[in-house]
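Only a single protein chain was left out; the remaining protein chains are all shown in position.
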Amino acid sequence: MNITLSITKNIHNWLFSIMPEGIASIAEMVLIAVVYLAIFAVAGLYLVLLERKVAAWFQLRIGPNRVGYWGLLQTMADALKLVSKELTGTVKADKFLYNLAPYFVIVTALMALAVFPFTQEFQAFDINIGVLFLLAISSIGVIGILLGGWSSNNKFALIGAMRSGVQTISYELSVGLSILTMVLISGSLQLSEIVEVQKNGWLIVQGHIPAVIAFMIFMIAGTAETNRAPFDLVEAESELGAGFHTEYSGMKFAYFFLAEFINMFIIAAIGTTLFFGGWLSPFGITESIPWLGVFWFVGKTLILVFLMMWFRWTFPRLRIDQLLTLEWKYLLPLNLLNIVLMALIVWLNLTIQF
Amino acid sequence: MDLTKDYKTEFMTNEGLQNLISNWIPDLEFTEEGSQFLNITVKPDQLYQLMSQLKTNNEANFDYLFCLSGVDWGKELGVVYHLESTTHRHTIVVKVKTEDRENPTFDTVSDIWFTADFHEREVFDFFGIIFNNHPNLKRLFLTEDWDGFPLRKDYVDEINMVIK
Partner (left out) sequence: MDTNIANSNLKSEDYFINMGPQHPATHGVLRLLLTIDGEIIKKVEPDLGYIHRSIEKMCERDSYQQIVHLTDRMDYLSSHINNEAVCLTVENALEIEVPERVKVIRTIIGELTRLASHQLWWGVMGMDVGALTTYFYGFRDRELINDIFEETCGARLTMNYNIPGGLMFDIHPNFVKRTKDFIAHFKTKLPEYDRLLTGNVIFQKRMKGVGILTKEDAISFGATGPVGRGSGFSCDVRKHHPYSALDKVTFKETLRTEGDSLARYEVRIQEMWESMSIIEQLIDNIPEGDFKVATNAVIKLPKGEFYQKVETARGELGVYVVSTGTKNPYRLKFRSPGFSNLSLLNHIAVGGKIGDLVASMATLDIVVPDIDR
């Protein structure tokens, strides 16, 4: 019946039967890490393909359609090309930091994926402070961007990195506060717990007005967090060439590129978990088949991903001072008010429960 | 602001312009021969005075310098200024010439018309004409170490120029 779960249980039992307990749990962790890595490297590549297809659709083009059926192998071919490319760099770059920077970005992106409950009991790491873990991990990524821009010894990269620092640190606040608003209503920091709470109705319905405001703020700030248009000042190709990753090539560039897409997936996944009931099916229509939760989770996440792509392909880019004005003068005060509103609604029991 | 003001009312004929301008500086040469505009030839040391008066005088009011060209007349080097008034819509051509080919020098008009800044640099670049008081007189198109001034008639470059 429950195929996925029984497979993991069998492997778990098998590992523990042939090894001592310590080694077995380490082996299990490594195994899970490798599986996650494989799944999300490929998923990241397909997100790139999806982005290109969506862009083509917006722009009256066909998009990639030559490599594989319907262009399905296009990004694989691109990845293969990037792997085989020479790693160039500037002579006077700070070699150590320059080489370290991409790993900061990609490792943190992949680490954040560990805490998502893709469906019931399909979660690598179910800690009780899951939301805090997510926030903490996702703010490390900016260090990679700052290091990359600073150590490349390129003026455009430096400007990009400085913009990134300013932007990400500012919008971290809004992401954090909008998530906090939802924590107020769910009453837990554990992601699996947050999904459980939503069996009485998705949080965006339960929390109605403040939840919708929180969702809008979260999507805006989340787009800014991932440095995507209309907040792509960090790369801003018409202003800075390629921004912080100007001097990166080959696989190191691919890490930055892949991380951007995985981050987009993460933001959408947080949105799904906190606002749209995670792996829960609408009205519980597939409650009896738990593994279908993956389908619902990924489906909802992809809808949010599409929303972010929609932003990207229709909006012009903000200027740096407008970006900061938006955050500090509008989103942040609104967010603080929204928290108070949410607290009132929870306190007075005005939430909508089914 | 009325943008569609009828400009034709204050238009001055070439004759009127000639009468007006000849009052300012005595020995100017006026001619309309071989050109659709009124041509004034001015001595280099009177150039700046004439130009600033052309701009500031209310009846003339030549506020639009639409073309500034360097010309090598063979013996002489010179600059031709095409001026138009955006209020009165009359046009005039001012010419200034010098026979000094080693060190041709005129006063700049870049403080009267901002556009002259770039145009004078272009003339300096191609004709080697030096403009006194120009804020930033250096090569514009060519590199700093370029030898000679390519648009002069006596310029030779056996490698790059194809002469038929």
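As written, the chains take the letters A and B, and residue 1 is the first residue of each chain.
FYI, contacts are C-beta pairs under 8 Å (C-beta built on N, C-alpha and C of every residue); 3 or more make two chains touch, one makes a residue touch a chain.
Nothing here was measured: the structure is a model prediction, and the numbers come from that model.
The missing chain lies against chain A, touching residues 55, 58-61, 155-156, 159, 163, 229-230, 232-233, 236-241, 313-322. In the full complex, chain B touches the omitted chain through residues 1, 3-4, 33-37, 39, 63-67, 69, 71-72, 80, 82, 86, 89, 93, 113-115, 117-119, 122, 126, 140-143, 150-151, 161-164.
The rule is simple: only the chains that are shown with their structure count from here on.
Inter-chain spacing, taken between the CA centroids of chain A and chain B, is 63 Å.
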